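Every protein chain but one is kept in place in this view of the complex.
Chain lettering (A and B) follows the sequence in which the chains are written, and residue indices restart at 1 in each chain.
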Amino acid sequence: MSTIIACFKWVVDEAYIRRNSSGSLDFSSVDFKISEYDRNAIEEAVRLRDDHGGTVIAMTVGTPEAAKGVKDALSRGADQACFIADEAFSDLEPSLTAAFMAEVIRGRFADYSLILCGEGSGDLYAQQVGPALAEYLEIPCVSYVQKVSLRGEVLVAERRVEEGIEVVEARLPALVTVCPDVNVPRIPGVRDTLGASKKPVMTLGRADLVFSGGPFLRTVSLTAAPMDRSCERFPADSTGIRSFVDALQKKGVIP
Amino acid sequence: MAGIWVYGDNHEQCLELLNIGRSLAERTGTPLSVLAGDGGEASDYIARGADEVLLLPVLGDGRSHDAYIPVMAEEARRVGPDVFLLAATSRGKEMASRLAVRLGTGLCSGCVSLDFTESPEMIEMQRHAFGGAALQRVTCAGRPVMATIPLRTYDPAAARTGREGTVRELPVPRPSAVRIIERRVRERETRDITEAQIVVAVGRGFEKPEDLSLARDIAAVLGGEIGCTRPISDEQHWLPEELCIGLSGVEIRPDLYLGLGISGQVQHVTGIRNARVIAAVNKDEQAPIFDVADCGIVGDLYDVVPALIKELSEK
Partner (left out) sequence: MNFNITEEQELIRNNMREFAAKHVEPLAAEIDENSRHPAELFQKLAEGDWMGIPIPEEYGGAGADYLTHIIAVEELSRSCASTGFTLSIHVGIASMLVLLFGTEEQKKQYLAPMARGENLGAFVLTEPGAGTDIMAATTTAQADGEHYILNGTKIFISNGPTAGTYLVFGWTDKSAGRRGMSAFIIPRDTPGMTPGRHFQKMGLRSSQTSEVVFKDCRVPRENLLGAEGAGMTMAMTGFDHGRIGIAAQCVGIIQAALDESLRYSKERVQFGSPISRQQAISFMMADMATELSAARFLTRHAAWLKDQGLPFSKEAAMAKLYSSEAAMRQTVKAVQIQGGYGYCKGAKVERLMRDAKITEIYEGTSEAQRMVISANILR
């Protein structure tokens, strides 16, 4: 087991998003975090390294502000980080994120064995980067994985499909995208956080990348999801209960 | 003109996509093709709107679905469809991402509506973002315009008499690098709640698993099914995972959703947004569920639910 790469994204913490009365979104008080499922990916990479040896590299593409995320990722057990950063990367579409990572991996971490991604990021949840990255690197892709194990040079994974589970095998190098129940990500201890800044970080910018395809997608608008519900409240006493049932009957949803 | 392509993992999904596929085909005046694995349904697909059925050869035992990707990509490069929609299933989403890379185009994931804009003539695709809190509208400059469509976004296409179409077999693919060594079909312990008209969902307000009988009782009186939030199924294991409603579970569109002891976190609410009526019982006045509920009762479910059952039984 040589190098394991865990990909993560530094995203807006949706708990802090506010909606304006006009229906637009207010991002002025937002804080950022490593996307939830990416924490699972990092945790799984670290677990596999602890069991099989090797080095875990946490990799992300983002704006320079995501440097704090790099520290966060390192505090979760990764050995090194690769930070592909540029001001222009604030709204990269998934296939470009994947293309840039593929270029860097091919050029600088060519001896990798396994890549782990979250099944989708907490902000846009496109669920594309993992499979797109596997496609660029031309390696096997197993997505929506709830369990990962390694048998020598072979990956064994349980992937979720609608009708149940497929247990699959693929030769390394390979890529998996993980579901949140693959593990419980740690809450880093104080020493883990303090030690993060001592770990090596390779930082690259747009100028270090050759890929020039896309972008293909354009966001026309991003608005607050409409919530036009009547929001009627009923007290919990007998009158309230009766009125509640009446209201539901009037709406025609109960017999 | 190139055409509209749709792909579904199974018959039901194909019928839903044929619905939107047919409207796009009429709008653009181009043929509609469905890529499907089940040759036996070909005439049904044609009756319901397909001009062409592209048959994907049945994969052998142990063969993974991603073997189809090179075959689909090759055919797409040859034919050049304008639009390619895939069902947003685990397989569909993965294939769509990889196909978008192969075809050098963009992909809109989880597209819940497609509209044509006039000038310039573009397709605008709408999807949810930020855990369901936001609506994002995107366009794609690449071709084909690709999107994955969540199940039940569209009703199955209706059959019409007198429709004709062709069936063509796609080449047998080489096996993919992923080998399936075991399949575990999930025994459905329960009825499919995505089809229920009334769903009663349970959350952390319930103190112990025995108390879920309260929810079952009110569901029985209403003629509905039971569902739950993620902590109940995935953490406490009081109910099977297939009953989990929300971001990492299922999305439901019942006539009535009744949430009991559910706080209403965004991750759960995103799974119930399209319910016709949302009702909730929670003892916490501050619970976010009340922001999205049409009818809410602030009270202890252990008192309120029996009272509701009594009221409902008397009516």
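Before moving on, here are some points about what is shown:
The rule is simple: a residue touches a chain if its C-beta (ideal position, glycine included) is under 8 Å from a C-beta of that chain, and two chains touch if they have at least 3 such contacts.
Predicted, not measured: the structure shown is a model, and the values here were computed from it.
Among the residues A:S2, A:Q146, A:T193 or A:T223, only A:T193 touches the chain that is left out of the figure. Considering the complete assembly, chain A touches the hidden chain via residues 31, 33, 67-68, 71-72, 75, 187-194, 196-197, 233. Against the chain not shown here, chain B presents residues 285-286, 290.
Throughout what follows, only the chains that are shown with their structure count from here on.
Here the CA centre of chain A is 21 Å from the CA centre of chain B.
The touching residues of chain B, counted against chain A in their complex, run 9, 64, 66, 89-91, 93-94, 96-98, 100-102, 104-110, 124, 128-142, 176-186, 198, 222-223, 234, 247-248, 255-256, 266, 273, 276-279, 290-300, 303-304, 307-308, 311-312, 315. Of all residues in chain A, only 12, 14, 17, 19, 25, 93-95, 98-99, 122-132, 134-136, 139-144, 156, 159-171, 174, 179-181, 213-227, 229-236, 238, 240-242, 244-245, 247-249, 251-255 touch chain B in the complex they form.
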